[in-house]
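The structure appears below as C-alpha coordinates.
Note that this complex is displayed minus one protein chain, with the remaining chains in position.
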Amino acid sequence: MNKFNLTQFVVMLTLFIGLILLPHYLRYQHQDFMIFLIINVLVVVSYRLMTLTGEWSLIHIVMMGVGAYTSALMSKHMGVSVWLTIPLAGLSAAVLAGLLSTPLFRMTQFYFLIGSFAVGEAIRLAWIFFIKPFGGSSGISSVPSPELLGIDFMDPIPYYYLVLIVVSLCLWVLYRIEKSRIGLTLNAVHWKAPLAQSVGVNTWKYRTLAFMVASLFVGIAGALKIHYLGNVTPHQFGVGSMVFVLIWVIVGGYNTFYGPIIGAVVLSVLDESLRNLNEYRPAIYGVLLIISIMFMPKGLEHISQGLKDWIKTAKSSS
Amino acid sequence: MALLEINNVSKHFGGLAALDEVSFSALEGEIHGLIGPNGAGKSTMFKNISGFYSPTTGTIRFNGQDIQGLSPSSIAKLGIVRTFQETTLFQELTVFENVLVGCHLEAEVNLLDALFGLNKKVQQKANVHALKVLDFMGLTERKDQLAIELPLGSQRALAIAIALAAKPKLILMDEPFAGMNPEETRQMMDLTRKVNETGVTIVLVEHDMKAVMGLCENITVLNFGTLLAQGKPDEIRQNDKVINAYLGGGH
Partner (left out) sequence: MLYGHATFHTSPYSLSGLNEATQHEELAVDLFLQSIVNSLIQGGFFALWAVGMVLVFGIMGVVNFAHGELVMVGAYAIWVLKAQMGMGYIPAVFIAVILVMLIGIFMERFLFRPKREDPLGGLINSIGILFILQVVALLVGGTGPAKQVTPAFPGTLILDEFMRIPHQRLFSLGVSIAALLILWFFLTRTKLGWSMRAVALDREAAALQGININRTSLIAMAISAGLAGLAGALMAPISNIYPHMGHNVIITAFIVTIVGGLGSLSGAVLAAFLYAILHTFVTAYFSGTIASMVGLLLMVVVLIVKPTGIMGQRVSE
(Lines give C-alpha, C1' and ligand atoms only; values in the text may rest on other atoms or scores of the structure.)
Protein backbone atom coordinates (compact mmCIF):
# COMPACT_ATOMS: atom_id res chain seq x y z
CA MET A 1 0.00 0.00 0.00
CA ASN A 2 2.95 2.29 0.75
CA LYS A 3 4.66 4.23 -1.96
CA PHE A 4 8.28 3.42 -2.63
CA ASN A 5 10.38 5.84 -0.63
CA LEU A 6 13.95 6.37 -1.85
CA THR A 7 15.34 7.99 1.30
CA GLN A 8 13.85 5.29 3.45
CA PHE A 9 15.36 2.65 1.20
CA VAL A 10 18.81 4.26 1.30
CA VAL A 11 18.70 4.55 5.10
CA MET A 12 17.66 0.91 5.45
CA LEU A 13 20.36 -0.25 3.05
CA THR A 14 23.10 1.73 4.81
CA LEU A 15 21.93 0.42 8.16
CA PHE A 16 21.99 -3.13 6.90
CA ILE A 17 25.44 -2.88 5.32
CA GLY A 18 26.68 -1.22 8.50
CA LEU A 19 25.30 -4.05 10.60
CA ILE A 20 26.96 -6.62 8.32
CA LEU A 21 30.39 -4.97 8.52
CA LEU A 22 30.19 -3.88 12.15
CA PRO A 23 31.40 -6.96 14.12
CA HIS A 24 34.77 -6.95 12.34
CA TYR A 25 35.58 -3.57 13.83
CA LEU A 26 34.54 -4.37 17.38
CA ARG A 27 36.34 -5.72 20.39
CA TYR A 28 35.18 -9.04 21.84
CA GLN A 29 33.06 -7.54 24.62
CA HIS A 30 31.31 -5.22 22.19
CA GLN A 31 30.55 -8.10 19.86
CA ASP A 32 28.77 -9.70 22.82
CA PHE A 33 26.96 -6.47 23.45
CA MET A 34 25.75 -6.28 19.84
CA ILE A 35 24.42 -9.86 19.92
CA PHE A 36 22.35 -9.19 23.03
CA LEU A 37 21.21 -5.84 21.70
CA ILE A 38 19.85 -7.38 18.50
CA ILE A 39 18.08 -10.06 20.53
CA ASN A 40 16.60 -7.34 22.75
CA VAL A 41 15.31 -5.54 19.67
CA LEU A 42 13.25 -8.63 18.89
CA VAL A 43 12.05 -8.68 22.50
CA VAL A 44 10.75 -5.10 22.39
CA VAL A 45 9.25 -5.28 18.90
CA SER A 46 7.34 -8.45 19.74
CA TYR A 47 6.19 -6.80 22.98
CA ARG A 48 4.86 -3.88 20.99
CA LEU A 49 2.58 -6.19 18.99
CA MET A 50 1.00 -7.10 22.31
CA THR A 51 0.59 -3.47 23.33
CA LEU A 52 -1.16 -2.72 20.02
CA THR A 53 -4.29 -4.23 21.55
CA GLY A 54 -3.93 -1.82 24.47
CA GLU A 55 -3.09 -4.49 27.01
CA TRP A 56 0.22 -4.17 28.86
CA SER A 57 1.42 -7.53 30.07
CA LEU A 58 4.19 -8.33 32.54
CA ILE A 59 4.58 -11.92 31.36
CA HIS A 60 6.54 -11.23 28.17
CA ILE A 61 9.99 -11.93 29.63
CA VAL A 62 8.73 -15.11 31.26
CA MET A 63 7.57 -16.23 27.80
CA MET A 64 11.13 -15.56 26.64
CA GLY A 65 12.19 -17.89 29.43
CA VAL A 66 9.68 -20.53 28.29
CA GLY A 67 11.38 -20.50 24.89
CA ALA A 68 14.82 -20.56 26.50
CA TYR A 69 14.03 -23.50 28.79
CA THR A 70 12.34 -25.44 25.97
CA SER A 71 15.33 -25.01 23.70
CA ALA A 72 17.85 -25.78 26.43
CA LEU A 73 16.08 -28.92 27.64
CA MET A 74 15.47 -30.28 24.15
CA SER A 75 18.96 -29.64 22.86
CA LYS A 76 20.80 -30.80 25.96
CA HIS A 77 18.76 -33.71 27.26
CA MET A 78 16.92 -34.93 24.17
CA GLY A 79 19.70 -34.37 21.68
CA VAL A 80 17.52 -32.40 19.30
CA SER A 81 19.45 -30.18 16.90
CA VAL A 82 19.59 -26.53 17.98
CA TRP A 83 18.38 -25.56 14.51
CA LEU A 84 15.14 -27.29 15.36
CA THR A 85 14.87 -26.29 19.00
CA ILE A 86 14.98 -22.56 18.23
CA PRO A 87 11.71 -22.56 16.25
CA LEU A 88 10.24 -25.12 18.66
CA ALA A 89 11.07 -22.70 21.48
CA GLY A 90 8.90 -20.07 19.83
CA LEU A 91 6.17 -22.59 19.20
CA SER A 92 6.09 -23.77 22.82
CA ALA A 93 5.83 -20.19 24.08
CA ALA A 94 2.99 -19.53 21.62
CA VAL A 95 1.12 -22.67 22.67
CA LEU A 96 1.49 -21.80 26.35
CA ALA A 97 0.28 -18.27 25.57
CA GLY A 98 -2.75 -19.77 23.85
CA LEU A 99 -3.52 -21.88 26.91
CA LEU A 100 -3.02 -18.98 29.30
CA SER A 101 -5.14 -16.60 27.26
CA THR A 102 -8.38 -18.17 28.46
CA PRO A 103 -7.87 -17.16 32.08
CA LEU A 104 -5.75 -14.06 31.40
CA PHE A 105 -8.08 -12.30 29.00
CA ARG A 106 -10.95 -12.50 31.40
CA MET A 107 -9.08 -9.55 32.86
CA THR A 108 -8.34 -6.25 31.18
CA GLN A 109 -6.27 -3.15 31.86
CA PHE A 110 -4.82 -2.97 35.36
CA TYR A 111 -6.19 -6.37 36.35
CA PHE A 112 -4.55 -7.91 33.29
CA LEU A 113 -1.24 -6.25 34.13
CA ILE A 114 -1.25 -7.67 37.63
CA GLY A 115 -2.73 -11.01 36.59
CA SER A 116 -0.11 -11.50 33.89
CA PHE A 117 2.59 -10.64 36.40
CA ALA A 118 1.26 -13.19 38.89
CA VAL A 119 1.02 -15.98 36.32
CA GLY A 120 4.52 -15.20 35.02
CA GLU A 121 6.02 -15.13 38.50
CA ALA A 122 4.32 -18.45 39.31
CA ILE A 123 5.89 -20.01 36.20
CA ARG A 124 9.27 -18.65 37.21
CA LEU A 125 8.87 -20.06 40.73
CA ALA A 126 8.07 -23.42 39.14
CA TRP A 127 11.49 -23.33 37.41
CA ILE A 128 13.08 -22.68 40.78
CA PHE A 129 11.07 -25.30 42.63
CA PHE A 130 11.19 -28.23 40.21
CA ILE A 131 14.90 -28.99 40.21
CA LYS A 132 14.15 -31.87 37.88
CA PRO A 133 14.10 -30.97 34.98
CA PHE A 134 14.62 -27.19 35.34
CA GLY A 135 17.69 -27.23 37.56
CA GLY A 136 16.32 -24.99 40.31
CA SER A 137 17.92 -21.66 41.09
CA SER A 138 21.12 -22.44 39.23
CA GLY A 139 19.21 -23.44 36.10
CA ILE A 140 20.69 -25.43 33.25
CA SER A 141 24.31 -25.02 32.26
CA SER A 142 26.42 -26.22 29.29
CA VAL A 143 23.62 -25.65 26.83
CA PRO A 144 25.00 -26.65 23.42
CA SER A 145 25.55 -24.03 20.75
CA PRO A 146 24.53 -24.62 17.14
CA GLU A 147 26.89 -25.99 14.53
CA LEU A 148 26.63 -26.04 10.76
CA LEU A 149 29.03 -27.07 7.99
CA GLY A 150 31.95 -26.95 10.35
CA ILE A 151 31.23 -23.40 11.49
CA ASP A 152 31.34 -23.20 15.26
CA PHE A 153 28.70 -20.80 16.49
CA MET A 154 30.40 -20.50 19.88
CA ASP A 155 32.38 -17.70 18.21
CA PRO A 156 30.74 -14.30 18.48
CA ILE A 157 31.06 -13.38 14.79
CA PRO A 158 29.18 -16.35 13.29
CA TYR A 159 26.63 -16.13 16.10
CA TYR A 160 26.21 -12.44 15.42
CA TYR A 161 25.28 -13.18 11.81
CA LEU A 162 22.94 -15.97 12.86
CA VAL A 163 21.15 -13.62 15.25
CA LEU A 164 21.09 -10.82 12.69
CA ILE A 165 19.46 -13.05 10.07
CA VAL A 166 16.91 -14.64 12.41
CA VAL A 167 15.94 -11.35 14.02
CA SER A 168 15.67 -9.55 10.66
CA LEU A 169 13.32 -12.26 9.40
CA CYS A 170 11.24 -12.04 12.56
CA LEU A 171 11.07 -8.24 12.36
CA TRP A 172 9.94 -8.48 8.76
CA VAL A 173 7.11 -10.81 9.75
CA LEU A 174 6.09 -8.59 12.67
CA TYR A 175 6.15 -5.55 10.42
CA ARG A 176 3.94 -7.26 7.84
CA ILE A 177 1.44 -8.22 10.52
CA GLU A 178 1.29 -4.71 11.87
CA LYS A 179 0.79 -3.11 8.47
CA SER A 180 -1.88 -5.62 7.46
CA ARG A 181 -5.59 -5.50 8.19
CA ILE A 182 -4.81 -7.61 11.28
CA GLY A 183 -2.65 -4.79 12.61
CA LEU A 184 -5.47 -2.39 11.86
CA THR A 185 -7.95 -4.56 13.75
CA LEU A 186 -5.56 -4.83 16.72
CA ASN A 187 -5.37 -1.05 16.77
CA ALA A 188 -9.14 -0.83 16.61
CA VAL A 189 -9.44 -3.22 19.56
CA HIS A 190 -7.12 -0.92 21.46
CA TRP A 191 -8.70 2.43 20.77
CA LYS A 192 -12.34 1.52 21.01
CA ALA A 193 -12.97 -2.08 21.96
CA PRO A 194 -16.79 -1.66 22.16
CA LEU A 195 -16.93 -0.06 18.72
CA ALA A 196 -14.78 -2.83 17.26
CA GLN A 197 -17.02 -5.43 18.87
CA SER A 198 -20.11 -3.75 17.54
CA VAL A 199 -18.91 -4.19 13.96
CA GLY A 200 -18.21 -7.86 14.59
CA VAL A 201 -14.61 -7.97 15.81
CA ASN A 202 -14.12 -10.73 18.35
CA THR A 203 -11.80 -8.77 20.65
CA TRP A 204 -10.93 -11.80 22.73
CA LYS A 205 -9.74 -13.67 19.66
CA TYR A 206 -7.56 -10.79 18.50
CA ARG A 207 -6.03 -10.26 21.93
CA THR A 208 -5.18 -13.96 22.04
CA LEU A 209 -3.70 -13.80 18.55
CA ALA A 210 -1.47 -10.86 19.52
CA PHE A 211 -0.40 -12.59 22.72
CA MET A 212 0.45 -15.82 20.90
CA VAL A 213 2.40 -14.13 18.10
CA ALA A 214 4.29 -11.93 20.57
CA SER A 215 5.13 -15.00 22.65
CA LEU A 216 6.23 -16.94 19.56
CA PHE A 217 8.85 -14.34 18.70
CA VAL A 218 10.01 -13.66 22.22
CA GLY A 219 10.36 -17.42 22.69
CA ILE A 220 12.70 -17.47 19.69
CA ALA A 221 14.60 -14.53 21.21
CA GLY A 222 14.95 -16.50 24.46
CA ALA A 223 16.40 -19.50 22.63
CA LEU A 224 18.84 -17.26 20.72
CA LYS A 225 20.01 -15.74 23.97
CA ILE A 226 20.71 -18.90 25.94
CA HIS A 227 22.43 -20.83 23.15
CA TYR A 228 24.98 -18.03 23.08
CA LEU A 229 25.25 -17.65 26.87
CA GLY A 230 25.47 -21.42 27.34
CA ASN A 231 23.26 -21.43 30.41
CA VAL A 232 19.74 -20.60 31.46
CA THR A 233 18.60 -19.54 34.94
CA PRO A 234 15.26 -18.35 36.38
CA HIS A 235 16.84 -15.03 37.34
CA GLN A 236 17.42 -14.05 33.72
CA PHE A 237 13.66 -13.78 33.32
CA GLY A 238 12.68 -11.96 36.51
CA VAL A 239 10.44 -8.94 36.84
CA GLY A 240 13.56 -6.74 36.80
CA SER A 241 14.24 -7.68 33.18
CA MET A 242 10.58 -7.10 32.38
CA VAL A 243 10.82 -3.60 33.79
CA PHE A 244 13.74 -2.91 31.44
CA VAL A 245 11.63 -3.98 28.47
CA LEU A 246 8.89 -1.61 29.64
CA ILE A 247 11.42 1.20 29.96
CA TRP A 248 12.82 0.63 26.47
CA VAL A 249 9.35 0.57 24.94
CA ILE A 250 8.07 3.58 26.84
CA VAL A 251 11.16 5.74 26.52
CA GLY A 252 11.43 4.84 22.84
CA GLY A 253 7.73 5.34 22.24
CA TYR A 254 5.16 2.69 21.50
CA ASN A 255 3.15 4.45 18.82
CA THR A 256 5.41 3.46 15.95
CA PHE A 257 7.15 0.28 14.89
CA TYR A 258 10.59 1.78 15.26
CA GLY A 259 10.02 3.60 18.60
CA PRO A 260 10.79 0.61 20.84
CA ILE A 261 13.85 -0.21 18.70
CA ILE A 262 15.19 3.30 19.25
CA GLY A 263 14.49 2.97 22.95
CA ALA A 264 16.31 -0.35 23.24
CA VAL A 265 19.30 0.80 21.19
CA VAL A 266 19.75 4.24 22.76
CA LEU A 267 19.33 3.04 26.33
CA SER A 268 21.49 -0.04 25.86
CA VAL A 269 24.32 2.02 24.35
CA LEU A 270 23.96 4.53 27.18
CA ASP A 271 23.97 1.70 29.69
CA GLU A 272 27.10 0.22 28.14
CA SER A 273 28.91 3.56 28.19
CA LEU A 274 28.05 4.00 31.88
CA ARG A 275 29.46 0.58 32.68
CA ASN A 276 31.87 1.90 35.30
CA LEU A 277 28.99 3.25 37.39
CA ASN A 278 28.12 -0.39 38.10
CA GLU A 279 25.23 -0.90 40.45
CA TYR A 280 24.32 2.78 40.48
CA ARG A 281 23.14 2.65 36.87
CA PRO A 282 19.49 1.91 37.70
CA ALA A 283 19.16 5.43 39.13
CA ILE A 284 20.01 6.86 35.71
CA TYR A 285 17.27 4.65 34.29
CA GLY A 286 14.86 5.86 36.94
CA VAL A 287 15.55 9.50 36.18
CA LEU A 288 15.27 8.92 32.42
CA LEU A 289 11.99 7.09 32.87
CA ILE A 290 10.46 9.92 34.88
CA ILE A 291 11.77 12.58 32.50
CA SER A 292 10.37 10.74 29.51
CA ILE A 293 6.97 10.29 31.12
CA MET A 294 6.78 13.89 32.32
CA PHE A 295 8.17 15.68 29.27
CA MET A 296 7.83 13.35 26.30
CA PRO A 297 5.01 10.92 26.97
CA LYS A 298 5.14 9.75 23.36
CA GLY A 299 8.77 8.70 23.61
CA LEU A 300 11.97 9.41 21.75
CA GLU A 301 10.14 8.96 18.45
CA HIS A 302 8.37 12.20 19.19
CA ILE A 303 11.26 14.03 20.73
CA SER A 304 11.46 16.70 18.06
CA GLN A 305 7.73 17.33 18.24
CA GLY A 306 7.93 17.35 22.03
CA LEU A 307 10.74 19.93 22.02
CA LYS A 308 8.75 22.22 19.75
CA ASP A 309 5.64 22.05 21.91
CA TRP A 310 7.65 22.52 25.05
CA ILE A 311 9.25 25.69 23.74
CA LYS A 312 5.87 26.90 22.58
CA THR A 313 4.22 26.43 25.98
CA ALA A 314 7.25 27.89 27.75
CA LYS A 315 6.89 30.96 25.57
CA SER A 316 3.15 31.32 25.98
CA SER A 317 3.29 30.92 29.76
CA SER A 318 6.07 33.49 30.20
CA MET B 1 -43.06 -8.02 9.70
CA ALA B 2 -41.19 -7.44 12.93
CA LEU B 3 -37.42 -7.61 12.49
CA LEU B 4 -36.61 -7.00 16.14
CA GLU B 5 -38.88 -8.22 18.94
CA ILE B 6 -38.25 -7.25 22.53
CA ASN B 7 -40.33 -9.44 24.89
CA ASN B 8 -40.64 -8.57 28.60
CA VAL B 9 -37.00 -7.62 28.93
CA SER B 10 -35.78 -6.70 32.42
CA LYS B 11 -32.31 -5.71 33.50
CA HIS B 12 -31.40 -5.52 37.18
CA PHE B 13 -28.26 -4.08 38.73
CA GLY B 14 -28.14 -5.32 42.27
CA GLY B 15 -31.60 -4.48 43.58
CA LEU B 16 -32.18 -1.77 41.01
CA ALA B 17 -34.28 -2.39 37.90
CA ALA B 18 -32.91 -0.32 35.03
CA LEU B 19 -35.45 -2.01 32.74
CA ASP B 20 -38.66 -3.62 33.93
CA GLU B 21 -40.62 -5.93 31.63
CA VAL B 22 -40.29 -3.84 28.51
CA SER B 23 -41.67 -5.09 25.20
CA PHE B 24 -41.70 -3.50 21.79
CA SER B 25 -40.84 -4.40 18.22
CA ALA B 26 -39.30 -2.70 15.23
CA LEU B 27 -40.70 -3.51 11.80
CA GLU B 28 -38.48 -4.42 8.91
CA GLY B 29 -37.45 -1.34 6.92
CA GLU B 30 -38.76 1.28 9.32
CA ILE B 31 -37.08 3.98 11.40
CA HIS B 32 -38.19 3.31 14.95
CA GLY B 33 -37.78 5.92 17.68
CA LEU B 34 -36.87 4.98 21.26
CA ILE B 35 -37.30 8.03 23.48
CA GLY B 36 -37.72 8.98 27.10
CA PRO B 37 -36.32 11.29 29.76
CA ASN B 38 -32.76 10.81 31.08
CA GLY B 39 -32.38 7.58 33.00
CA ALA B 40 -35.42 6.02 31.32
CA GLY B 41 -33.39 2.96 30.32
CA LYS B 42 -32.82 3.67 26.61
CA SER B 43 -29.06 3.09 26.72
CA THR B 44 -29.51 -0.01 28.86
CA MET B 45 -31.94 -1.31 26.24
CA PHE B 46 -29.39 -0.68 23.48
CA LYS B 47 -26.70 -2.50 25.43
CA ASN B 48 -29.04 -5.46 25.88
CA ILE B 49 -29.87 -5.62 22.20
CA SER B 50 -26.25 -5.28 21.06
CA GLY B 51 -24.90 -7.85 23.50
CA PHE B 52 -22.90 -5.60 25.85
CA TYR B 53 -25.37 -6.61 28.58
CA SER B 54 -27.49 -9.69 28.73
CA PRO B 55 -31.03 -9.22 30.01
CA THR B 56 -31.85 -10.49 33.50
CA THR B 57 -35.13 -11.88 32.14
CA GLY B 58 -36.99 -11.70 28.86
CA THR B 59 -36.13 -12.50 25.26
CA ILE B 60 -34.82 -10.54 22.31
CA ARG B 61 -35.57 -11.98 18.87
CA PHE B 62 -33.92 -10.78 15.72
CA ASN B 63 -35.06 -12.16 12.36
CA GLY B 64 -36.88 -14.90 14.27
CA GLN B 65 -33.80 -15.96 16.24
CA ASP B 66 -33.20 -15.53 20.00
CA ILE B 67 -30.14 -13.36 20.51
CA GLN B 68 -30.16 -12.45 24.20
CA GLY B 69 -26.88 -13.38 25.88
CA LEU B 70 -24.83 -13.59 22.68
CA SER B 71 -21.54 -11.67 22.53
CA PRO B 72 -21.47 -8.27 20.76
CA SER B 73 -19.38 -9.64 17.92
CA SER B 74 -21.76 -12.57 17.29
CA ILE B 75 -24.71 -10.18 17.30
CA ALA B 76 -22.88 -8.01 14.79
CA LYS B 77 -22.40 -11.11 12.63
CA LEU B 78 -26.17 -11.63 12.64
CA GLY B 79 -26.64 -8.11 11.33
CA ILE B 80 -27.18 -5.72 14.25
CA VAL B 81 -24.64 -2.92 14.49
CA ARG B 82 -24.78 -0.01 16.89
CA THR B 83 -23.34 3.48 16.93
CA PHE B 84 -22.38 5.11 20.19
CA GLN B 85 -23.38 8.14 22.22
CA GLU B 86 -21.16 11.13 21.53
CA THR B 87 -18.63 10.44 18.84
CA THR B 88 -17.02 7.08 19.31
CA LEU B 89 -14.60 6.59 16.44
CA PHE B 90 -11.11 5.19 16.05
CA GLN B 91 -9.74 8.68 16.42
CA GLU B 92 -6.11 7.83 15.75
CA LEU B 93 -6.92 6.17 12.43
CA THR B 94 -7.77 7.79 9.11
CA VAL B 95 -11.33 7.97 7.84
CA PHE B 96 -10.60 5.22 5.31
CA GLU B 97 -9.05 2.96 7.96
CA ASN B 98 -12.05 3.55 10.21
CA VAL B 99 -14.36 2.23 7.56
CA LEU B 100 -11.95 -0.61 6.78
CA VAL B 101 -12.29 -1.80 10.37
CA GLY B 102 -16.03 -1.80 9.75
CA CYS B 103 -15.42 -4.16 6.82
CA HIS B 104 -14.03 -6.72 9.26
CA LEU B 105 -16.92 -9.15 8.76
CA GLU B 106 -17.04 -8.55 5.05
CA ALA B 107 -13.45 -9.57 4.46
CA GLU B 108 -11.60 -11.01 7.42
CA VAL B 109 -7.93 -11.77 6.80
CA ASN B 110 -6.03 -14.57 8.52
CA LEU B 111 -2.43 -14.50 9.65
CA LEU B 112 -0.92 -16.14 6.58
CA ASP B 113 -2.80 -13.86 4.19
CA ALA B 114 -1.49 -10.91 6.14
CA LEU B 115 2.10 -12.15 6.00
CA PHE B 116 2.44 -13.12 2.40
CA GLY B 117 -0.25 -10.96 0.87
CA LEU B 118 -1.79 -14.20 -0.41
CA ASN B 119 -5.38 -13.23 -0.51
CA LYS B 120 -5.21 -10.09 -2.58
CA LYS B 121 -8.85 -10.55 -3.59
CA VAL B 122 -10.15 -10.30 -0.05
CA GLN B 123 -8.04 -7.24 0.57
CA GLN B 124 -9.25 -5.71 -2.67
CA LYS B 125 -12.87 -6.49 -1.88
CA ALA B 126 -12.59 -4.76 1.49
CA ASN B 127 -10.95 -1.69 -0.06
CA VAL B 128 -13.60 -1.40 -2.75
CA HIS B 129 -16.41 -1.85 -0.24
CA ALA B 130 -14.92 0.78 2.08
CA LEU B 131 -14.62 3.29 -0.76
CA LYS B 132 -18.22 2.62 -1.79
CA VAL B 133 -19.47 3.29 1.74
CA LEU B 134 -17.38 6.47 1.98
CA ASP B 135 -18.83 7.68 -1.31
CA PHE B 136 -22.37 6.89 -0.15
CA MET B 137 -21.87 8.90 3.04
CA GLY B 138 -20.21 11.78 1.20
CA LEU B 139 -16.85 11.32 2.91
CA THR B 140 -14.68 10.48 -0.11
CA GLU B 141 -12.82 13.77 -0.02
CA ARG B 142 -11.90 13.32 3.62
CA LYS B 143 -10.77 9.72 3.40
CA ASP B 144 -7.12 10.36 4.31
CA GLN B 145 -7.82 12.71 7.21
CA LEU B 146 -7.55 11.45 10.78
CA ALA B 147 -10.98 10.85 12.30
CA ILE B 148 -10.21 13.20 15.16
CA GLU B 149 -9.70 16.11 12.73
CA LEU B 150 -13.21 15.95 11.24
CA PRO B 151 -15.97 18.47 12.05
CA LEU B 152 -18.82 17.16 14.19
CA GLY B 153 -21.20 16.47 11.31
CA SER B 154 -18.63 14.42 9.41
CA GLN B 155 -17.65 12.53 12.55
CA ARG B 156 -21.26 11.45 13.00
CA ALA B 157 -21.46 10.50 9.34
CA LEU B 158 -18.28 8.47 9.75
CA ALA B 159 -19.73 6.67 12.77
CA ILE B 160 -22.64 5.60 10.57
CA ALA B 161 -20.25 4.73 7.73
CA ILE B 162 -18.35 2.34 10.04
CA ALA B 163 -21.63 0.70 10.98
CA LEU B 164 -22.76 0.51 7.33
CA ALA B 165 -19.47 -1.09 6.29
CA ALA B 166 -20.44 -4.10 8.39
CA LYS B 167 -23.48 -4.55 6.08
CA PRO B 168 -26.08 -4.57 8.86
CA LYS B 169 -29.80 -5.31 8.60
CA LEU B 170 -30.42 -3.14 11.65
CA ILE B 171 -28.52 -0.12 12.94
CA LEU B 172 -28.98 1.04 16.52
CA MET B 173 -28.22 4.77 16.57
CA ASP B 174 -27.48 6.29 19.95
CA GLU B 175 -28.16 10.06 19.95
CA PRO B 176 -26.71 10.91 16.53
CA PHE B 177 -28.13 14.44 16.69
CA ALA B 178 -26.77 15.47 20.09
CA GLY B 179 -25.02 18.83 20.06
CA MET B 180 -25.80 19.62 16.42
CA ASN B 181 -26.96 22.96 15.03
CA PRO B 182 -30.14 23.09 12.87
CA GLU B 183 -28.19 22.89 9.60
CA GLU B 184 -26.17 19.88 10.75
CA THR B 185 -29.35 18.27 12.06
CA ARG B 186 -31.04 18.69 8.67
CA GLN B 187 -28.08 17.09 6.85
CA MET B 188 -27.96 14.25 9.36
CA MET B 189 -31.69 13.61 8.89
CA ASP B 190 -31.16 13.38 5.14
CA LEU B 191 -28.31 10.91 5.64
CA THR B 192 -30.38 8.81 8.03
CA ARG B 193 -33.21 8.63 5.50
CA LYS B 194 -30.75 7.77 2.75
CA VAL B 195 -29.34 4.89 4.80
CA ASN B 196 -32.87 3.71 5.60
CA GLU B 197 -33.83 3.79 1.92
CA THR B 198 -31.19 1.17 1.14
CA GLY B 199 -33.32 -1.21 3.19
CA VAL B 200 -31.56 -0.91 6.54
CA THR B 201 -33.89 -0.83 9.55
CA ILE B 202 -32.98 1.83 12.11
CA VAL B 203 -33.73 2.09 15.82
CA LEU B 204 -33.02 5.60 16.96
CA VAL B 205 -32.44 6.81 20.52
CA GLU B 206 -32.65 10.58 20.45
CA HIS B 207 -33.55 13.62 22.52
CA ASP B 208 -34.02 15.96 19.55
CA MET B 209 -37.82 15.70 19.18
CA LYS B 210 -37.88 17.45 15.83
CA ALA B 211 -35.58 14.81 14.37
CA VAL B 212 -37.47 11.94 15.99
CA MET B 213 -40.89 13.20 14.88
CA GLY B 214 -39.57 13.93 11.41
CA LEU B 215 -37.89 10.59 10.84
CA CYS B 216 -39.69 7.87 12.75
CA GLU B 217 -42.70 5.89 11.62
CA ASN B 218 -43.23 4.36 15.07
CA ILE B 219 -42.10 5.52 18.47
CA THR B 220 -41.62 3.71 21.79
CA VAL B 221 -41.46 5.83 24.96
CA LEU B 222 -39.71 4.58 28.10
CA ASN B 223 -39.85 6.12 31.56
CA PHE B 224 -38.14 4.83 34.72
CA GLY B 225 -37.30 1.59 32.95
CA THR B 226 -40.89 0.81 32.00
CA LEU B 227 -42.87 1.16 28.80
CA LEU B 228 -44.83 4.41 28.85
CA ALA B 229 -46.39 4.63 25.40
CA GLN B 230 -46.16 3.34 21.84
CA GLY B 231 -47.51 4.72 18.59
CA LYS B 232 -47.20 6.97 15.56
CA PRO B 233 -45.50 10.36 16.05
CA ASP B 234 -48.85 12.19 16.15
CA GLU B 235 -50.26 9.87 18.80
CA ILE B 236 -47.14 10.26 20.92
CA ARG B 237 -47.22 14.01 20.60
CA GLN B 238 -50.75 14.12 22.05
CA ASN B 239 -50.26 11.40 24.68
CA ASP B 240 -50.87 12.90 28.17
CA LYS B 241 -48.57 10.45 29.94
CA VAL B 242 -45.72 11.37 27.60
CA ILE B 243 -46.30 15.06 27.98
CA ASN B 244 -46.32 14.66 31.78
CA ALA B 245 -43.16 12.61 31.83
CA TYR B 246 -41.30 15.22 29.82
CA LEU B 247 -42.78 18.32 31.44
CA GLY B 248 -42.56 16.76 34.89
CA GLY B 249 -38.84 16.64 34.37
CA GLY B 250 -38.60 12.90 34.81
CA HIS B 251 -37.35 13.17 38.39
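Letters A and B mark the chains in the order given here, with residues in each chain numbered from 1 onward.
Methods note: a contact is a pair of C-beta atoms (placed from the backbone, for glycine too) under 8 Å apart; a residue touches a chain by one contact, two chains touch by 3 or more.
Given the structure is predicted, the values throughout are model-derived calculations rather than measurements.
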So one chain is hidden, and I want to know which residue out of A:L91, A:V266 or A:L289 touches that hidden chain in the complete assembly. A:L289
By the document's definition of touch, the residue of A:F16, A:F129 or A:W172 touching the omitted chain is A:F129
Can you list, in ascending order, the subunit A residues touching the missing chain? 56, 103, 106-107, 110-111, 114-115, 117-119, 121-122, 125-126, 128-129, 239, 243, 246-247, 250, 279-280, 282-283, 285-290, 293-294, 297
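Convention: only the chains that are shown with their structure count from here on.
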Once bound in the complex, which stretches of subunit A touch subunit B? 173, 176-177, 180-185, 187-188, 191-192, 194-203, 209, 213
The residues of subunit B that touch subunit A in their complex are 50-52, 71-73, 76-77, 81-84, 88-93, 97, 100-102, 104-105, 107, 109, 111, 113-116, 123, 126, 162-163, 165-166
